[in-house]
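Right after this comes subunit A.
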Amino acid sequence: MSDQDGVRKGKGGTVFVRVEVCKGCSFCIDFCPTHCIEFSHGYNKKGYHYPVLARPEECTGCDMCGHYCPDFAIYGIRLKDLEARQAPAPEPLIPTKP
Partner candidate 1 sequence: MSEELHVVEETPDFCEVDNPVMPYLRQDRIPHIWCPGCGIGTTVNCFARALTDSGLDLDKVAIVSGIGCTGRVAGYMNLDSFHTTHGRPIPFATGLKLARPELKVVVYSGDGDLTAIGGNHFVHAARRNMDLMIVCVNNFTYGMTGGQVAPTTPPGATQTTMPFGNYENPFNLAYLADACGAVYVARWTVYHVKQLAKAMLEGLHKKGFVFIEALAPCPTLYSRRNRLGDGVDQLKYYKEKSVIRNGADTKEVPLGFQGEIVVGKFIDRDRPTWLDSMNAHYTGVFRDRYQPWGGSHGQD
Partner candidate 2 sequence: MHADPKGVLTGVHFIDGDHAACEGALAAGCRFVAGYPITPSTEVVERFAARIPQVGGMFIQMEDEIASSIAILGGAWAGQKVMTVTSGPGLSLMMEHVGYAAITETPCVIVDVQRGGPSTGLPTLPAQADMMQVKWGSHGDYEPIALCPNSPQECFDLMVKAFNLAETYRVPVFFMMDEVVGHMTERVVIPPADQIEVVERRWTAKPPAEYLPFEPGPDMVPEMVKAGDGYRIHVTGLTHDERGYPAMNPAAQDRLVRRLSEKIRGNADKLVDVREEGLEDAEIVVVSFGITSRVAHAAVEEARRKGFKVGHLRLIIAWPFPRKRIAELAVRAKAFVVPELNLGQMALEVERAVAGRVPVIPVTHAGGTVHQPGEILARIMEVAR
């Protein structure tokens, strides 16, 4: 595993979030088995807090968040599957601080 940035260490998974469709229901946060997701400080355009991977090293890519999300806003993926899909990871966005 590469250790280019913090995301790629640890349990080997990450999440992708489509910020603007999230409705802040917190299913992903409450039912993440490793409790690595939390609400953002910021808001999306509709005024909802959205999930952020607060403890990326705990993410296993199990995709329970993706199973639960009623809004198709988040999903998880194992890093080895991510690499297998041969897509470059998008530039991580640094969210605005409050």
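The candidate set was assembled so that all candidates are chains of the complex that A comes from, given by their letters.
One rule holds in what follows: contacts are C-beta pairs under 8 Å (C-beta built on N, C-alpha and C of every residue); 3 or more make two chains touch, one makes a residue touch a chain; residues count from 1.
Please read these numbers as outputs of a predicted model, since none were measured by experiment.
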item: Neighbour of subunit A by the touch rule, complex-wide, chosen among 1 or 2; value: 1
item: Residues of subunit A defined as touching candidate 1 within the complex; value: 5-7, 14-21, 23-27, 30-31, 38, 40-41, 48, 52-56, 64, 66-72, 75, 77, 82, 85, 87-90, 92-95
